[in-house]
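Accompanying notes for the structure given below.
Presenting subunit A:
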Amino acid sequence: MKDKVKVNGSELDAHGLHYSELNRQILRLLRKGQQSMTLRGVNGQRYIGAGIQAKAQLAVHGTPGNDLAAFADGLQITVYGNGQDAVANTMNKGKLVIHGSVGDLLGYSLRGGSVLIKGSAGYRAGVHMKQYVDQKPLLVIGGTAGDFLGEYMAGGDLVVLGLGCTADHPVVEDNIAPGMHGGRIILPEPVPEYSLGREVHVYELTNEDLAFLRQTTLMYSQTFGASAQHILQRRFVKVAPKGARPYQAMYA
Partner candidate 1 sequence: MKIDMGSARFRVIRDADRCINCRICVRQCGFGAQKYDSELDAVDTEDRLCVACHRCTSLCPTAALSIEERPLAYRRSGSWSADHIEFIGRQAETGGVLLSGMGNDRSLPVYWDHLLLNASQVTNPSIDPLREPMELRTYLGRKPERLEVQTQPDGTIRLAKQLYPAVQLEVPIMFSAMSYGSISYGVCESLARAAAQVGTLYNTGEGGLHQNLRRYGANTIVQVASGRFGVDRDYLASGAVIEIKIGQGAKPGIGGHLPGEKVSQAISRTRMIPVGTDALSPAPHHDIYSIEDLRQLIFAVKEATEYTKPVSAKIAAVHNVAAIASGIARAGADIIAIDGFRGGTGAAPTMIRNNVGIPIELALAAADQRLRDEGIREQVSLVASGGFRCSADLVKAVALGADAIYIGTAALVAIGCHLCQKCFTGKCSWGIATQDPNLAKRVDPEIGAERLVNLLTAWSHEMREMLGGMGINSIESLRGNRLHLRAVGLSEKECQILGVKCAGEAM
Partner candidate 2 sequence: MQRMLEGEFRIPSGCAVSGIMNCRGIRFPGNSIVDSISLMHERSNGLGGGFAAHGVYPDLPQHYALHVFYSDHAAKEGTEELIAANDWTVAHDEPIPTRKTGLVADAPLIWRYFLQADLSRDDRHSTTGVDDRMLQLVLAINDGVSGAFVASSGRNMGVFKGVGYPEDIGEFYRLDEYRAHTWIAHGRFPTNTPGWWGGAHPFGLLDLSVVHNGEVSSYGANRRFLEMHGYKMNLQTDTEVMAYALDLLWRRYEYPLELVAAVLAPPFWKKIDRMPKPQRELYTALRTVYGSLMMNGPFSIIVGWSGGMFALNDRVKLRSLVAAEQGDYLYAASEEAAIRQVCPNPDRVWFPRGGELVVGRISPQQATQPHEALATGGDVA
């Protein structure tokens, strides 16, 4: 590992850097008042933007490591590449755009801000998403998502657009939203009954849901250059909890 980071104005060359050093340099630039910066040569560095409370823009080129934007609080991060596991873990505020796909555990306990994934997400996306008053997270996955989507979800909006799904690769294969007790998941049909957690139902979209979906799709297509019209040709439904108290009658 190199011990000196190359800084060129607002550009950081992350090639071969340890994550600790990279993050220290990001903080240093932020504290100098830098409002936007570009990270090049990123490959596997964990925790980029972790715990940072700032509104600055961060462009990431390469493959950021696990826990990208963990606990982040306001950063506007754009990734030109794929993300790995635990992207936006417990992220609080800000915006994360990924021009690619991500691994497992996207948006674990996401509690605010918006996360847009151009491609697909792995298992357990949106687990434990929560909302509180005006803190309402938005998680958008352009492609498909793995099992256990929205497990224990307690609030916020999760949208899966299902682009590129096939019979072999359905939008979500199984175990959708077990333990979900708040928020909504919007995804294209079909959502077979067997694939649902016990605590949720499939509902028709309300007018409000539909308006929200249109707006979200528009945002997606503007960000990634897809056709909103094409996306909305499919019929979407909503997965939502039967109640906010899934285990009320569990105890003797």
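These made the cut because all candidates are chains of the complex that A comes from, given by their letters.
FYI, a residue touches a chain if its C-beta (ideal position, glycine included) is under 8 Å from a C-beta of that chain, and two chains touch if they have at least 3 such contacts; residues count from 1.
Because the structure is predicted, anything quoted here is derived from the model rather than measured.
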item: Touch-positive candidate for subunit A in this complex, from 1 or 2; value: 1
item: List of subunit A residues in touch with candidate 1 within their complex; value: 19-20, 23, 27, 46-47, 50-53, 66-67, 70-73, 85-86, 89-90, 92, 105, 108-109, 111, 124, 127-128, 130-132, 135, 151-152, 154-155, 179, 181-182, 244-252
